[in-house]
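With one protein chain held back, the other chains of the complex are shown just where they sit.
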Amino acid sequence: MHRTGELYGQFQTLEQQKESSTLGMWIFLVTEVLFFGGMFLTYAINRHEYFTAFGVGSNTLDITLGTVNTIVLIMSSFTMAMAVWSAQTGKKKLVPLFLILTLTLGCVFLGIKFVEYKQKFDHHLVPGRSFDVWYRVNHPTPADDPKAIALEREELEKATVSTNDPDINSHAQLYFSLYFAMTGLHALHMIVGAGLIIWLIRVSLRGRFTPQYNTPVEIVGLYWHFVDIVWIYLFPLLYLIDRHR
Amino acid sequence: MNQTPPSPGFHLPRDHYLNANYGIKSWLLTTDHKRIALLYLISVTFFFFIGGIFATMIRIHLLTPNGALVTPETYNKLFTMHGVAMIFFFLIPSIPAVLGNFLIPPMIGAKDLAFPKINLLSWYIYIIGGCFVLYSFSTGGLDTGWTFYTPLSSIYSNSAVTPAVLGIFINGFSSILTGLNFIVTIHTMRAPGMTWFRLPLFAWAHYATSLVMVLGTPVVAITLLLAGLERMFHLGFFNPAMGGDPILFQHLFWFYSHPAVYIMILPAMGVISEIIPTFARKPIFGYSFIAASSIAIAVIGFFVWAHHMFVTGESTYAALAFSFLSYLVAIPSAVKVFNWTSTLYKGSISWDAPMLYALGFIGLFTIGGLTGLFLACLGLDIHIHDTYFVIAHFHYIMVGGAVMGYVGGLHFWWPKITGRLYPEALSRFAAVILFIGFNLTFFPQFILGYLGMPRRYHSYPPEFQVLNVLSTAGASILALGYLLPMCYLTWSMRYGKVAGPNPWPATGLEWKTDSPPPTENFHVTPVVDWEPYDFLNRPDLGLVAGAPLAPAHGDD
Partner (left out) sequence: MQSQLPLYPPEASNFAPHVDGLMVYITSICVFFAFAITCVIIYFFFKYHRKAPSAVGFPIHGDARLEAAWIIVPSILALTMFSWGAAVYVDYRHSPPDVLDIYVIGKQWMWKAQQPNGLKEINELHVPVGRNVRLTLASEDVIHDFFVPAFRVKMDVVPGHYNTMWFRPTKPGRYHFFCSQYCGTNHALMGGWVIVMEPTDYAEWLSGSGGAEANPVAAGEKLFADKACATCHLANGTGRAPSLSGVYGAKVLLADGTTVTADDAYIRESILQPNAKIVAGSQPLMPTFQGQLTEEQILALTAYIKSLQSQPVPAKGSGVAASSTGKK
C-alpha cells in the first residue's frame, strides 16, 4: 500500500486516517488497563489477606524518592501536553524542544527507579532465598537515619510476634514480588514510551508535524499520559497506604 | 450439481494479489491483508497438524486400559501440547486471522485493514510465540494441562513450562492486535453506503470477537506472566506455601479462557450466517437478532467464568450466580440456531459442500451447546466436572462446531481466495466422512464421562474400554475427513476450474470484485445501495427466476 505524502494508501482521507489512529490507540489503552488490572486485582486480594505484612513492606519503601518521581512524571505529562499543543498550533520549533524535555524527565524517572531498585537489592528486599525484611533494621548503614530505623523496627516488631516468624517475612516477600512486577512492568512501558519519543524527536526535527498532520504526536501523547496515570495509581497503593510516619 | 454452472470461459484476472509481485520477500514483508491471511493459513494448518498428531497418539494410547503407547509422563505431555497447540495456535487464530483477515476489508469495501503494518506485526508475533512453544515441545514438552493450574505448573512440574508460558504470553499480543485492527477497520473504513445494518453478519461476528480479544487477552497475558515469573524466580503469587492463592489463578485464567471460547465460536457462527442465506438464496431470517446476539454473547460471556470452578469450594452464592449467567449466555446462541433453521424455510436450497458443512455445524454445535447446559447445571456438574463429558462437550463445539465452520468457510471462499473451484463431489464426500467420524469419536465420550471416567487419565479401569475403542475408531475416520480437504484444496489451487468473480452467486461486496481480488481489492471504490442477503433486487446476480410469490409474512 503506497503512501501519498502523509496519507497512507489504505485510507481515503487524512481525517479517516486520524480517526483510525486515535481510535486504535484508545482501544490499545483499554487493553493496557486490563493488563495492569490483572495485577491490581492480585495486589488487592493479597493486601486484603495479608494486611499487616503489606503494611510492613510499604513502610520500607523510600517515600522521598517516590514523591520526587511522582512529581517528575507529572511534569513530563505536562511537557508532553505542551508538545502536542505546539504541534497542533504549528509551532514547529517548540515540538522537538518539549519532546526532549519529556524524554529527559522520563529518563530521570527511570534513573530514580534504578536507584530505588538498587536499594532493595542492598536491603535484601528482592524476593528470593536471601529475602529478609529484617535485614535493614539489623544492619543499618551509617547513612541511615537512626530514627527511621528505630521506627521501622518498632513497626516490624508490632507486626511480628517472634523473630523466627516465617509469616510476615514470606508475606512481605509477596508484597515485594508484586512491587517488582508492577513497577517493573510500568518501567518497561516507560522505556517503550521513551523509544517512541525518540522517534518523534527525529521526525519533528525535520519539521514534519503541522496543524494538519500531527497524529503521531497526539497518540504517543495519549500513551505517555496513560503510563503516567498507571503510576498515579501505583504510588499510593505501594508507597502511601499504611504509612505511619 | 445444482449450483449455477459458472458460464464457461472464465479467465483468471490478469493482475491480482497473488501475482502482484514474486519472491519470498514479497510475502514475508507484505502488508497486504490477503497475503497475510495466507501466511496465517499456512501457519495455523501447521499447528493443526501438530495438534492432530498429538490427538492421534492420545487416541491410540487409550485403546487399552493400561495404555498401549507411551509412559504416563509422555501421555500427560501429549494432551497438554494437544490442547495448547489446538487452542492457542490453531483455533483462536484460525477463522479471524485467516478468513477474517482476508475478507473483512473487501466485505466492507475497504482497500486494506486500518493498520496493515500492525497486521503483519501480529503475524510475526504469532510466529515468535509459536517458536517458543515449539521449543518447549521439542525440549521435552510440558505436562501441566492447557489450563496451567498452579501450584502444579509453577512449582511441581519439572517440564519445559516456562518457554511455553512465555510463548502463549507473546502470542496473546498477536490476538490483541488483530482484534484492535478489526474494530478500528469496521468503525472507520466502511465504503459509502455500507451502514452498520448493512454489514455482513460475518463482520458483526468478528466485531464481537474482537471485543473479546481486546478485553480478555490482556488478562490471561498478565496471569501467565505472573505464573511464569513465579516459576522462574520462585515467587509466591499463586503458591499457597508462600501465602499465595491457587484459586486466584483459576479466576484470572478463566476470566479470559471462558470468553476465549467465544473467540473460537463467534467467527464460525459468522461463517454460517454467510453460507446459509447464500445457499438457501434467501435473506437471512432475523438479521438484527443474529447481529445483536453476537454482541450479547461477547458481553455476557465475560460474566460466567467461574462455572469452571463449581467444585473448587467457591462460595455457594458465587456458584449460583455463575450458573445462572451461564444459562443466560445460552439464550443468544439459541436465537442464532433457530434463525438459521428458519432461514431454510421456503428457500431454494442447494446441496453444495459449504452448505453441508454449515448444516453439519448447526447439528454438532447444537449438541455441544446443549451439553453445556448439563455442565452449567450446578447439581449435575458436581458429578460430570473434569470427566470425559466435558471433553465431549467442548470437542462437539470446537471440532464439530468451530472447525467445521472453518473448513466450510474455506470451501465457500476458496474460489475468492484462489480464483479456482475445488472438486465438488469429493468435497461433499469429505463433509459426510467428517460428520460420521466426528460423532463416532466423541459421542461415546459423553457416556464415558457420565460413567465417571475422569479426563487426563493415561490409564483407566477396564470397564471403560469398549467406549474408548469406539472413540479411537472414530478418530481414524475423522483423520481421513481432514486429510481429504487438505489434499484436494491444495490440488485445486493449480488444477481447479476457474471460478469467476461470483460462482455461487452470493450477495456480499467481496463477490463484486475479481477472484482473486486485486491488491487494492476493488478497481474503484464501491458504493453500497442494496440490503444484505437480498437476492431479489440484484439483477447483477442473474437470478430472476420467475416472479416470486408474495411473501407469506415478514417485513419485506
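Think of it as A and B in the order they're written, each chain with its own count starting at 1.
The rule we apply is simple: contacts are C-beta pairs under 8 Å (C-beta built on N, C-alpha and C of every residue); 3 or more make two chains touch, one makes a residue touch a chain.
All values reported here derive from a predicted model rather than from experimental measurement.
Here the missing chain is touched by one residue of B:S136, B:S257, B:T371 or B:N439, and it is B:T371. Within the full complex, the residue among B:T45, B:T64, B:S350 or B:S476 touching the omitted chain is B:S350.
Touching residues on chain B toward the chain that is not drawn are 2-5, 72-73, 76, 143, 145, 149, 151-152, 155-157, 240-241, 245-247, 280-283, 285-289, 310-313, 316, 319-320, 323-324, 327-328, 330-331, 334-335, 337-339, 341-342, 344-351, 359, 362-363, 366-367, 370-371, 373-374, 376-383, 385-387, 447, 450-452, 454-461, 466-467, 534-536, 542-546, 548-549, 551-556.
In this text, only the chains that are shown with their structure count from here on.
Averaging Cα coordinates per chain places chain A and chain B 38 Å apart. Contact residues on chain A toward chain B in their complex (touch as defined above): 1, 8-12, 16, 19-20, 23-24, 27-28, 30-32, 34-39, 41-42, 45-46, 49-50, 127-129, 170-171, 173-174, 177-178, 181.
If you check the complex, the residues on chain B that touch chain A are 31-32, 110-116, 176, 180-181, 183-185, 187-189, 214-219, 221-223, 225-226, 229-230, 233-237, 242-245, 248, 252, 520, 525.
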